[in-house]
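In what follows, a single structure is set out as structure tokens and then discussed.
Showing chain A:
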Amino acid sequence: MLRIDSITAKYQDLSAISEVSLDVEDGKITALIGSNGAGKTTILNSVSGLKELSSGRIYWNDRIISGSSPDQIAALGVIQVPEGRKLFPAMTVEENLELGAYLPGPRRDWTKTRKRVFELFPRLEERRKQYTGSLSGGEQQMVAVGRALMALPKLLMLDEPSLGLAPIVTDEIFKIIVELNREGLTALVVSQEVLQTLSISNAAYLLENGKIVLHGAAGAMLADPKVKESYLGI
Partner candidate 1 sequence: MTSRRKGFITMSGKLLGTILMVLLMCWTVNAAEKPIVIGGSLPLTGQFAETGQWIERGMKFWAKETNEKGGLLGRPVEFKIYDDESNVNKAVTYAEKAITVDKVDLLFGGYPGTAARAVMPVVEKHKFVYVSMGGHMKSFEQGYTYSFGGPPLMGEWWYEGFFQWLETVPADQRPKRAAVYTMNNPIGASLTESIIIWTKKLGIEIAIDEKYNLPLPDATPLIVKAKQMDCDLLCSNGVFADGVMTIRAAKALGYNPKAIVQGIGSVVPAWSKELGPDGDYVFSGTSLHDKLKFPGNDKLNAFVKKEYQIDGYPMYFGFGYVWMQTLSQGVEGAKSLDQTKIRDWLKSNKVDTIAGPMKFTDKGIPDPINFCTQVINGHAELIWPPEVRTANPVYPKPAWK
Partner candidate 2 sequence: MNLVLVFQSLISGIMMGAVYALLGIGFSLTWGVMKVINVSHATFGLIAAFVAYTLFKVFGMDPVASLAVTLPSLFGLGCLVYWFLINPITRAKAVIVSSMILTFGIAIILENLILLVWGADPRLLTTSYTNKVFAIGPLYFQYPRVLGFLMAVVGVTAIQLFLKRTLTGKAVRAAWQQSEASQLCGINLKKISMITFGLAVASAGAGGVGMAMLYSFEPHSHNLWLIYLFLVVIVGGVGNILGAAAGGMLIGVITGLSMAFLPYQWINVLTFGLLMLILIFRPHGLFRSEV
């Protein structure tokens, strides 16, 4: 499991997140919710090794991973689907997927994994030879998720998977996250879509101005008056 222990990260002396602690339990979907600019992406990038910490530690299965490089962390199966997809635009769907399985472990059986991804997203198989720069937003998100799955993740971290997508597509993406979780995948979902995210999650954390202000079981969070008022508009 992933354990974030009191981490602080700064951008030009301004704290983006301060003393954030968070646990992601095996086999569970954990939600990290909060408004735009609360520091959610910073947390994910800290886990992935893209963002340097000023203090605190991050553990993966009791091993310290903070301070490791992004490729070392990816090699442990801690995989991120970044915000805004960040695909390789001048490469085909296939090539994007292949690069998802870049590391030696996932590389071994990558064509098998790719078959599985195509089963999950049949649209991608149809468009396998197409450059990802020419795909629709929904298709691009599918490639992004597919590319992450190619790495055979043990922990999948999704950063705003529904941002800018039509509701139908959002539903499809969330459905697939649930399906994968049922097969045993651990997930950390970061989203502003509070209601939908909480409804598929087991546990949840609420982040405000770089600090965790509330956490608990997802159901309990849905019932919390503060969450209701600020994020669900009820």
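Criterion applied: all candidates are chains of the complex that A comes from, given by their letters.
Note that in this section a residue touches a chain if its C-beta (ideal position, glycine included) is under 8 Å from a C-beta of that chain, and two chains touch if they have at least 3 such contacts; residues count from 1.
Everything quoted here is computed from the prediction, not taken from an experiment.
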Discussion item. Taking the stated C-beta criterion, I'd like to know which one of 1 or 2 contacts chain A in the complex.
Written reply: 2
Discussion item. Quick check on the complex: what are the chain A residues that touch candidate 2?
Written reply: 48-50, 69-71, 74-75, 79-80, 82, 86-91, 95, 98-100, 102-103, 107, 147-148, 151
